[in-house]
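Heads up, the thing below is written out as structure tokens.
A single protein chain has been omitted; all remaining protein chains appear in their positions.
On to chain A.
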Amino acid sequence: MEHIRTPKVENVHMIDRLTPRKSTVGTLYLSSTHTIFVENSEARKETWVLHSLVYNVERFPTNPSGSPLIIRCKNFHVYRLLIPQERDCLDVLASLTRLSRPECYGELFCFSFNPNLDKELREKAWGFIDLKAEFNRMGIPSNLWHVTAANHEYRASICRSSQPLSGFSARSSDDEQMLQAIMKSNPISEFMYVVDTRPKLNAMANRAAGKGYENEDHYTNIKLQFIGIENIHVMRNSQQKLIDVGELAAPSMSDFLWGLENSGWLKHIKAVLDAGVFIAKAVAEDGVSVLVHCSDGWDRTAQACSVASVLLDPYYRTIKGLMVLIEKDWVSFGHKFSHRYAHLDGDPKEVSPVMDQFLECVWQLMQQFPCAFEFNERFLIQLHTHIYSCQYGNFIGNCQKERRDLRLQERTHSLWPHLWENRAEYTNPLYRTDHSQTQGVLKPLTTAYCFKFWKGMYGRAEKSVASHQSPADCLNAVREESQQLEEELSAHQERLAQLKEKKTSGGRKKTNKLSERVRRPIPTESKLSSPLDYFTTTRSEKHTPSFTLPLELAAPPKNGDPDDLSTCSDFESGVADLSSRSSFFFFFFFTCNSEKI
């Protein structure tokens, strides 16, 4: 609490840059864990922003209407505030800057987050994902080796490691023998692949530092394959450029496409997916074992192996399966979560969107195989948020040992049971366990035109640029209704049988009133209500489901954004509602400033 210089500021404007008339006035509160904005409107709508999700806070010069402050979040939400007094703005800035950069693990939200579970439930929750059970599921230990379900006819396997310390000439006979053993464990192939996920040039450069890659002359029967995934620094810069594209004020189509190309982001996503496809193909089609490594073995290697696993094994395309995969390939294999996702104030060079890229690969696959995944886009976005949020203990620390030392299982809660309980929200209506797409290996196309900009993830900088109302949400509503109908049907059938029986036996019994016909909630297409100002070459128009924290999400946008129910009533109002002149002014103000950035 000592970091909070001012706990409450009144008459703060929350600016909507694209539709200024949707800007609101309210009170800003700072708690030890959240920034909370409460609208003055009757609805008193609250927006909660977790401090640990704040990526940065930026202040702009004070102008006659107040001091503007922008809060950017690690899940790509952006909040634009206008604070009446400069002094308050400075206080908020200083407080948030400090609060969003915890210096030690003890300050993280997960250690104070208490969802009112008793001790027993909490412990049980931590046992929700059990890796031993997972290895059993994969059929390990078997006589020969561990085997994934997808390639049971073969005996090929995927192994992972870090780079060998070969330098220019060093060799290790133990390492050579171990690879030989892996190779031999697969009786049907006479060689194995060693996949180095780095660009060859980077791998060669590593040799000067006494590291590098396997010398094919020293290892018998290996084939070395470089894949060319760039390092964490390149990825960090690339994502930043992508985020900038999302934040452009009124970009033209050319600005957008050029920005997308210039960021290189989709190129990198393609490289990760290509790596996964190569490995999956080697294992499933050629029956060849694969050893995967990069430099350290916890970033690119984890990406490549987990993408390959998703392609190979339908289990990892289920809700529980993806949790298991993350627990296995990322958490237990020592992915440096706290470094990569900047949980603590630390070296910015350690930060990189490694998991973001894995999740995006899965999303890209969902575009090609709409029936293959049990979960939906919302599930991936939720996972992404929690990898950064520090609300649950699952992703705290940089390796298993650190996690044990922090006694996370005793002191924090696990995310997995929470997601599992709410799985109805995360279910893909098109998924059916007996569908052909849920069987066997996925063989995606990785031609450049197959990759899309992930609007649901990166198009959230503006509150009003939104994802569309999706067919999936309509279908979920239909399925829900079908379920109710099924129940009603069997109730009616029972009643009918009863009546008929009574009739023949002459008995009489008062009946309950029949339930009203179940009515499918007609999906409101929320954009209906408010046009943009198409006069200026503006762009976009509608609300994202506002993912306010804490992450007991605001109602899932089944019926469109709840916000928009209110805007339906202003359906008759004029276009650019200029009644609040000041907000129109802010709109210009922010537009000008962000262009300077």
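Note that a contact is a pair of C-beta atoms (placed from the backbone, for glycine too) under 8 Å apart; a residue touches a chain by one contact, two chains touch by 3 or more; residues count from 1.
Just so it is clear, contacts and distances are computed from a predicted model.
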> Which listed name, "CASP-like protein", "Sodium/potassium-transporting ATPase subunit alpha", "tRNA-splicing endonuclease subunit Sen54" or "Myotubularin-related protein 9", is the one UniProt assigns to the chain that has been left out?
Replying inline: "Myotubularin-related protein 9"
> So which of A:Q85, A:N215, A:N231 or A:S470 would be touching the chain we can't see?
Replying inline: A:S470
> Looking at A:G167, A:P199 or A:G459, which makes contact with the chain not pictured?
Replying inline: A:G459
>> Which candidate, A:I243, A:L266, A:M323 or A:I381, sits in contact with the chain we can't see?
In response: A:L266
> Which positions on chain A touch the chain that was left off?
Replying inline: 246, 251-258, 260-261, 264, 266-267, 270, 368-372, 429-430, 432, 435-437, 445, 447-453, 455, 458-459, 465-466, 468-471, 474-475, 478-479, 481-482, 485-486, 488-489, 492-493, 495-496, 499-500, 503, 508, 510-511, 514, 517, 520, 522-523, 525, 527-535, 537-542, 571, 574-575
